[in-house]
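Reviewing the structure listed below.
Here the complex is missing one protein chain, while the rest keep their positions.
What follows is chain A.
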Amino acid sequence: MDLCVFGVDDGYAEAIIRGLRASFLTEAQYQQMKNCASIPELKSFLEETDYQNCLQADNPQIPTSILRQRLKKKLADEFEYIEAQSTGTLTKYLFHLRCRFMIDNVVNMIEGLKNKIDIEILLSNIDPLGWFPEIKNIKVLEGDDYSSLYRDVLIDTPIGVYFMKFLEESIENLHENRTLNDIQNLFREMKPEYIRTSLKKMWLEDFYLFCEQELMPTSQEALLELLKFEADFKTVQVIYNSIGNRDLNTAAKIITTRKQLCPTIGNLYPDCEKLYLQAMTLDALREAVKGCDNYRDLLKDAPDPLKREEFNVQTKTLDDIMYDDECRRYALAFDGQGSYGVFYSYLKLKEQEIRNIIWLAEMISRKLAKNHPGWKKIIIPFSHLGK
């Protein structure tokens, strides 16, 4: 039924997205990009693709960070356009998608302020997708006082809800007779990465709930599948990264942290929860997730986190493996008709494309030999479909 009426409100936005499908770089173009000898060459190559307009004003020796910023700006512009064309639920939905980037931006700002990086630099590095006017005011942050940051600035923002929940949860986890000092200590020790992961977890759960409650069945079907999968990946990543992490020295602490960071949705939750929370080695993790989908296969190739020091550019990390698998799923979801999954996939796939270009730019600027395995580390959206 919802397929009949999908086009009434969302047909136009979907059509635009479908049209934007043509802007993805093809395998042949990647091949040509790999052959570029220098950054100016890469830039002039990109100027022949869909990225033409966003790069024209720049100087040929464009630094990678600015390149990334330009590419993201283009994506943000497209996204903004679609958002402006959307109505009703779709607008809400698209806004939810943006929240993820807002979280990133806020955490990046906090991190930057803590490291005393100049505010101008921080502002110029903001992901345009997650821009909101209050972001400038994060500057008010004094020391580690997140609660006043929330009270003064973030309370009005879209991610205020998540931040509040995060603060509440962190404080609740303290022992009973906590003092103000304890809270301050807690904030001081808190790593931005930790804030990011827990905010994103909340966002993911919230987004999942939103999809479940407000979207039409076709969209739900596509999206819940993708989100479950994403949640699983988050879980695996959290567990994986906490294996052998020196900051979490006691087993109890590992488990509580993990519990706090792992999303409570997905295929792994709650069936495998017990197992994965207690997995202290890669093998145990493999064992914990073996019941689900192809997760075991994915983890098969992952390098052992205990040997983290040995990793280098060519190591195919867990992230790379996951990106690869994600890319396949998103490309499939992109071709699904009449669902909001296409917007989500588009965003994800474009992000992947930007990552690819940046990676290639890095490789080129480092002048690595062409037979270096790093060149193979790009994942081309839609390349899985042919096979």
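Keep in mind that, in the parts below, contacts are C-beta pairs under 8 Å (C-beta built on N, C-alpha and C of every residue); 3 or more make two chains touch, one makes a residue touch a chain; residues count from 1.
Going forward, contacts and distances are computed from a predicted model.
Peer 1: I notice the complex is incomplete. Of the names "V-type proton ATPase subunit a", "Ctf8-domain-containing protein", "BHLH domain-containing protein" or "PAT complex subunit CCDC47", which is the UniProt protein name for the chain that's not shown?
Peer 2: Of "V-type proton ATPase subunit a", "Ctf8-domain-containing protein", "BHLH domain-containing protein" or "PAT complex subunit CCDC47", the absent chain's UniProt record names it "V-type proton ATPase subunit a".
Peer 1: Just one of A:Lys34, A:Lys139, A:Arg196 or A:His384 touches the chain that is missing; which is it?
Peer 2: Among A:Lys34, A:Lys139, A:Arg196 or A:His384, only A:Lys139 touches the chain that is not shown.
Peer 1: May I ask which residue of A:Asp118, A:Asp156 or A:Asp283 touches the chain that does not appear here?
Peer 2: Selected residue, touching the omitted chain: A:Asp156.
Peer 1: Of the residues listed, A:Tyr30, A:Phe45 or A:Tyr269, which one is in contact with the missing chain?
Peer 2: A:Phe45
Peer 1: Go through chain A and note every residue touching the omitted chain.
Peer 2: Within chain A, the residues that touch the unshown chain are 32, 41, 44-45, 47-48, 56, 119, 133-134, 136-140, 142, 151-153, 155-156.
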